[in-house]
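The complex is shown incomplete by one protein chain, all other protein chains being positioned as in the whole.
Here is subunit A:
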Amino acid sequence: MAKIIVVTSGKGGVGKTTSSAAIGTGIALKGHKTVIIDFDVGLRNLDLIMGCERRVVYDFVNVINKEATLSQALIKDKRTKDLFILPASQTRDKDALTVEGVQAVLEELAKEFEYIICDSPAGIEKGAQMALYFADAAIVVTNPEVSSVRDSDRILGILQSKSRRAEEGREPIEEHLLLTRYHPGRVALGEMLSVSDVEDILAIPLLGVIPESEAVLKASNQGTPVILDTESEAGLAYMDAVDRLMGEERPLRFLEVQKKGFIKRLLGG
């Protein structure tokens, strides 16, 4: 039985797609057959981050409308074994997603894959609700600032009331907090909420803290999931998060302000 994980946030631009790509890749690196679905119909981005935009022929909406088979639409990742991407349509809108259609696709994927990652669009409307409806677990991506935290709180309410698990009265969706774009220096100056502030407001278990890093932007532009950049703090922090998702214990790191060394200061690094 496949585990369906939705990566969601409410607010836009907090790093949902970056996190979906990184975590999906991380799970596949551990040898689990994984597929990442882009639910952001009309604003497809996942294929760019994954560097497979030129290989998109058929998409998620084509499969829902039975214009293509799943095997035609699935793109096999070139770098990571066991990883597949189901891209979103760029030309359609969220109304193309139907509960029955999404369910049929997920059921077919569940036969073949161990993990299904649903990259949710921003907002709380149909696209986002469709992405989370069938989820078993949710990764709530949050930036350490009040509006992002407020929107995450809102999406947590929707997870607990409008998901299939909630409607059927089953065990609630497992919730994980992923704090991204964390800047220890700005937290120290009081310009950003701290990890404990966010944990206090949202009151859900912390999956990981991803430090703000230039490596993320660089990786996105290159179409490589940042988790493959094992030199970067962000990549390592994502790997820690994947380990925790798999039930391993990992201490939090990159939460402290790093003191610049003499040479680094001299070079203006």
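In this section, a residue touches a chain if its C-beta (ideal position, glycine included) is under 8 Å from a C-beta of that chain, and two chains touch if they have at least 3 such contacts; residues count from 1.
Here is the rule we go by: contacts and distances are computed from a predicted model.
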Protein that the absent chain corresponds to, by UniProt name, given "Ring-1,2-phenylacetyl-CoA epoxidase subunit PaaC", "Amino acid ABC transporter permease", "Probable septum site-determining protein MinC" or "Multicomponent K+:H+ antiporter subunit A": "Probable septum site-determining protein MinC"
Contact residue for the chain not shown (choose from A:Glu53, A:Asp153 or A:Asp243): A:Asp153
Touching the absent chain when the full complex is considered, from A:Ser71, A:Thr91 or A:Ser161: A:Ser161
Residue of A:Val57, A:Val99 or A:Ala203 in touch with the missing chain, whole complex considered: A:Ala203
Sites on subunit A contacted by the missing partner chain, in the whole complex: 124, 150-151, 153-154, 156-158, 160-161, 200-201, 203
